[in-house]
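Complex shown without one protein chain; remaining protein chains in place.
As written, the chain order gives the labels A and B, with residue 1 at the start of each chain.
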Amino acid sequence: MKDSRLLDRDFGTPAARSEKMITLTVDGFEVSVPEGTSVMRAASEAGISVPKLCATDMLDAFGSCRLCLVEIEGRAGTPASCTTPVAPGMVVHTQTGKLKDLRKGVMELYISDHPLDCLTCAANGDCELQDMAGALGLRDVRYEAVDTHFRARNAAATSIRSGWPRTRATRISLMTRRNASSARAACAPARKSRAPSP
Amino acid sequence: MAAAIEREASARNLDVTIIRNGSRGMLWLETLVEVRTDKGRVAYGPVKASDVPSLFDAGFLTGGDHRLAHGVTAEIPFLKGQTRLTFARCGVTDPLSLEDYRHYKGLKGLEAAVAMTPAEIVKQVTDSGLRGRGGAGFPTGIKWKTVADAKADQKYIVCNADEGDSGTFADRMIMEGDPFVLIEGMAIAAIAVGATRGYIYTRSEYPHAIAIMQDAIAIARREGILGESVLGSSHAFDMEVRVGAGAYVCGEETSLLNSLEGKRGIVRAKPPLPALEGLFGKPTVVNNVMSLASVPVIMDRGAQFYRDFGVGRSHGTIPIQLAGNLKHGGLYETAFGLTLGELVNDIGGGTISGRPVKAVQVGGPLGAYFPPALFDTIFDYEAFAAAGGLIGHAGVVVFDDTVDMLAQARFAMEFCAIESCGKCTPCRIGAVRGVETVDRIARGDAAAIPLLESLCSTMKSGSLCALGGFTPYPVMSALTHFPADFDRMKEAAE
Partner (left out) sequence: MSAHFSADTIRATTREIVTAHEPLEGPLLPILHAVQEAFGFVPQEALPVIADGLNLSRAEVHGVMSFYHDFRAEPAGRHVLKVCRAEACQSMGMDALADKLKRRLGIDWHGTTTDGAVTLEPVYCLGLCAQSPAAMLDGELFARLDDDGVDEMLGGIGK
């Protein structure tokens, strides 16, 4: 099993170091992983890939992109698989109708804030955002075009000298988590739509 | 006001002692002046400085009649109908007089706690059925037990006093009117879980509360309630007030912890629970002001005493804050179990504008709007959840029939867009799309209504915390209960 894996495969969250093994079920497959492993990584170990944008096994889980949501029997809601640790006997579903709609809805929000210039974009064909939109079956965006976007504002502070848009810096933290292509993908719309009017 | 009375009294050569107490919670009568007489305390209000000479003329110092007189304060129906446990002293005592506090049974709870083992304290709080008054309704005792069982060199008690919900002011009233009860509650929590440091995180919009809390903490430290030895016991506990900086999201507990640590107030994923890895990664109790302020009476009077109030799984009393367009707005502490209609019409006295009630928002900016048709909903955690709403911090905001529910839905989305911490997509981008989508509906684009519903469902299930997750409540309740306000095509045609 191990040998068949690609070396650069990303498991989503770092490996746990515990000696103690936990057994759980993901989409009907039983899998045993060290205690402290995330549900996302457990699924990945079982050969199931959960959609994701902000998770990588080089960093601790952050839980911001909301594409890796799963359903766990006996638990309310749809927790993020990257920030949820496994528990003995847990029964996880990563592919359900509800999750499909939810992920597509979140993806649609990402793309609604994104300039649709893939054909002239240097990252075309090598873009995680593009790949993920395809994987989730997003074909069109029901929201209005980018140039009509509403600008929320309440802060007392105004744009500082650097000219960096006066947004909350969190938006940037998401972007710095991933490789250059998806950083560009997520970053460009935020800068474009939130830039203060001159 | 105090100055006006003092001036008038000295001009008339009368000896008057003026005590500035906290609010009684009858806010339509404020500024309320109470006079201690043989009959008890007699109330006059709302008093303006220009009314003072006529009050003296009417002999108000001996309870004389006046157009602003309301008789004995405790007999005013609004106050008489209440069960004041948490707010027993608020408005009665001088907030910064420890002597007053002791006189009205203050510190009894802490004295009892000092004589008990930590496990006994946790059990008593658990048995009382007290649930987090901040909104989620999580059992306080279970939270404490988790922290008590955690092993660490340092544990913290954090009081969430970041009361940002519109329509709520109970935390502010306690901090301004009876600050020692909060200090006492935190000290009991500290002994129960083995914490030695505490923080009260409050809002920069509450300058008076900050000043009074700081003074009260200094007094408590001087009098041996805080410090190396709490009331002479072997427990050490000290605390300080920290002031937020205008971010609503910092009322969310993990975001509050980040803010206390000096970081951006962004929400953390749970697990790990703050009870195990909270402030600076240490086990931390994060409780609302109301939860902590309810603890002293539970320790003093016993778990069963508190538990006997309320209905179903909602035990004890809840300070309901009646606000907005109401004749008798104010704080009404009562056992769970009244209906929404009783609160709005009987206790609140209906709208101040005299127009019919159209909608009532319960639970702050993330709470659902209720139409009068749902006024028989019982005020407790479960009944509100079943009716598609939430109690939140028990703020009730009343709107008359001039309100446009589409505008309220838009505001809910706008507020979320402004206050979003920006971490998760459904909240950060969804709220902005929400404002635009409501605007489309306002322009008569009926196709945008299903889109708004779909967006709300994405936000509700996809968001990391309650800000993005609950913003759909006001939006969807407005859409469900007031569809006419969203039918702009029809309106234009008519």
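Basically, contacts are C-beta pairs under 8 Å (C-beta built on N, C-alpha and C of every residue); 3 or more make two chains touch, one makes a residue touch a chain.
It should be emphasised that the depicted structure is a prediction, and the values quoted were computed from it without experimental measurement.
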Residue touching the undisplayed chain, where the options are B:Val243, B:Val311 or B:Ala387: B:Val243
Hidden partner chain, touching residue among B:Phe237, B:Phe384 or B:Phe399: B:Phe399
Contact with the hidden chain (one of B:Glu34, B:Asp51 or B:Glu163): B:Glu163
Contacting the left-out chain in the complete assembly, out of B:Arg7, B:Arg222 or B:Lys263: B:Lys263
Contacts of chain B with the absent chain, listed as residue ranges: 27-28, 30, 163-169, 171-172, 197, 203-208, 242-248, 259-266, 280, 321-326, 329-331, 352, 361, 365, 395, 397-400, 403, 408, 411, 415, 418-419, 421
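The definition used in the following text is that only the chains that are shown with their structure count from here on.
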Whole-Å gap separating chain A and chain B, where each centre is the average of the chain's CA atoms: 36
Complex interface listing, chain A residues touching chain B: 61-66, 69, 77-78, 80, 83-85, 98, 101-102, 105-106, 108-110, 112-113, 142-144, 148-150, 152-154, 156, 167-171, 173-174
Chain B - residues contacting chain A, complex: 246, 264, 266, 269-271, 414, 417-426, 428-433, 435-437, 439-440, 451, 454-455, 457-458, 461-464
